[in-house]
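Here's a slice of the assembly, chains where they normally sit.
First chain written, first letter: the chains are A and B, and each begins at residue 1.
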Amino acid sequence: MLKTTASFWEVLSRGIKKVPTLQGQVVANLFFEPSTRTRSSFEIAAKRLSADILNFSSATSSMTKGETILDTAKAYVAMGTDIMVIRHRQAGIPQVIAQEMDNLGIKVSILNAGDGQHEHPSQALLDLFTICTLLDAKNPRLDLLKGKKIAIIGDILHSRVAHSNIWSLTATDVEVHLAAPPTLLPRFFNNYGQDRAGKIFLHWQLEPALEGADFVITLRLQKERMASYLLPSWREYHYLFGITKSKLKLCNPNVKVLHPGPVNRGIEISSDLIDDPEISLIQDQVTSGVAVRMALLYLIGSCKTIGEEKE
Amino acid sequence: MLKTTASFWEVLSRGIKKVPTLQGQVVANLFFEPSTRTRSSFEIAAKRLSADILNFSSATSSMTKGETILDTAKAYVAMGTDIMVIRHRQAGIPQVIAQEMDNLGIKVSILNAGDGQHEHPSQALLDLFTICTLLDAKNPRLDLLKGKKIAIIGDILHSRVAHSNIWSLTATDVEVHLAAPPTLLPRFFNNYGQDRAGKIFLHWQLEPALEGADFVITLRLQKERMASYLLPSWREYHYLFGITKSKLKLCNPNVKVLHPGPVNRGIEISSDLIDDPEISLIQDQVTSGVAVRMALLYLIGSCKTIGEEKE
């Protein structure tokens, strides 16, 4: 998968960035939740592959007339959609749709673009690709991560990005250190490391996670957590868990910082770090995102899949 | 018209589903009402024909600044639109726009995608195509319906789908049986059969309409009818007029059920019927819809027309 992404990454660095790979195929973006990056990223990836895009917006659709999500999805398939990219605030929706298509014998591919607090596979894949490409641009591969220490800081409990990253990073012999206030990092996250090649460590303080870290993935703090009494204030969160240049001194001197976006400047990460080209990989992540999604669309094509494909 | 649709239907079953027929032409989707099927169907039809699409959304347009519908339409024409597909909750809007373009000597094609409670021509055409293709896939033609009995069940009074279907189906020697509660099926519908080849029958009970029927078209019940005192409750509606497997026993043993979508499962039709591949043509309708709209866009091209073309 990383190899395919690398070849599409190479396409994107050419003059003419378009290839006719998915000519005549239809990709439907069924986004039931707001998104800038993921939606546009899939859209531009599909267009680079010469596919046709259908954008769905629930506010101007027949869902206002009471149509179910499954019937909406089936209508898109009947119209000729080959690949459906689905984002929904309810976990499990892409899987439910995929199973229903299975039951009905309908041939369509489903890509999970983020389902509730469950998973966000394409984000984890692009994070992986960004990291591996940094370590070896010509031959990005999973085993480059062997022996590395990667910290994930933030609202782990509610973050589908964190869940997918934990899964993908522990596919090889890596130390994944999670750090968050106790309300956002319950003990059961220890179990995520079982039967995986990598190891997971939980911390309720920032510093142990950062010590010697090679990569730091910060997550967006949703401001509504304060309203639900999970955190006292964003200021206290920033004081204890915000990533700043001084705190990064604990890490490996060549440490890099990632963030899935969108960023709350000054909350989970200080504003100067976000734009620091020596440390931040945030813009690279967005660029990788298009290459990764081109690879996903290409590999999945017209085979049906539940939503995750990492290897 | 059916022959053209059949040839486009054949295009859609190929590997590469795209043809360069409308290359360089611009299709503007002016949808002032919510829609999933019709809007996306026209969009994918236009894209299969390699046309460029402009999607109009009234909420983010200059209509918020007070621009009239006619001026909005003229702006799109001046930008180079060749075909305008219009849906509006006010009946007659496509015709008004077409007449104004006539008066001004402007050359543009108008397709009615549903105007208020008046007509929905492309839906009726795709229903016709779905039925005729079932009867003879290689040579779908209108006279296949001769002698057939077709029931239309539901909110006939308010349904533009019903009005268009009544018109198209009575173009040949067919029995069209309408059934609905008296509040939704006034007597004047008898007049719709005058000077037409087909015959219209009104029923205020479901069973006489279903007896011996070859095809049953169910319409979506708008739940707000209860609020306007036209129906006591949806439960009573389902009991008296809902289509279920047991009620279908009155029909021809090979009866098929159609529904324009979106479906209210369990209200106008029972949930199991909708997905039954032996009985339901609902998914076929959606697929036909793309072929029919490709044919409409192709045939209409740059000739101006009021909105209906059935022969």
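Everything that follows uses one rule, which is that contacts are C-beta pairs under 8 Å (C-beta built on N, C-alpha and C of every residue); 3 or more make two chains touch, one makes a residue touch a chain.
Note that the coordinates shown come from a computational prediction; the quantities given were computed from them, not determined experimentally.
Participant: Given 2 shown copies, how many make up the whole thing?
Facilitator: Altogether, the complex is made of 3 copies.
Keep this in mind: only the chains that are shown with their structure count from here on.
Participant: Cα centroid separation between subunit A and subunit B, in whole Å?
Facilitator: Roughly 41 Å, centre to centre.
Participant: List the residues on subunit A that touch subunit B in their complex, please.
Facilitator: Listed in rising order, the residues of subunit A that touch subunit B are 23-24, 26, 28, 52, 54, 56, 59-68, 71-72, 74-76, 78-80, 104.
Participant: Touching subunit A in the complex: which residues of subunit B?
Facilitator: 12, 15-18, 31, 34-37, 39-41, 43-44, 47-48, 57, 220, 222-223, 261-265, 275, 283-287, 289-290
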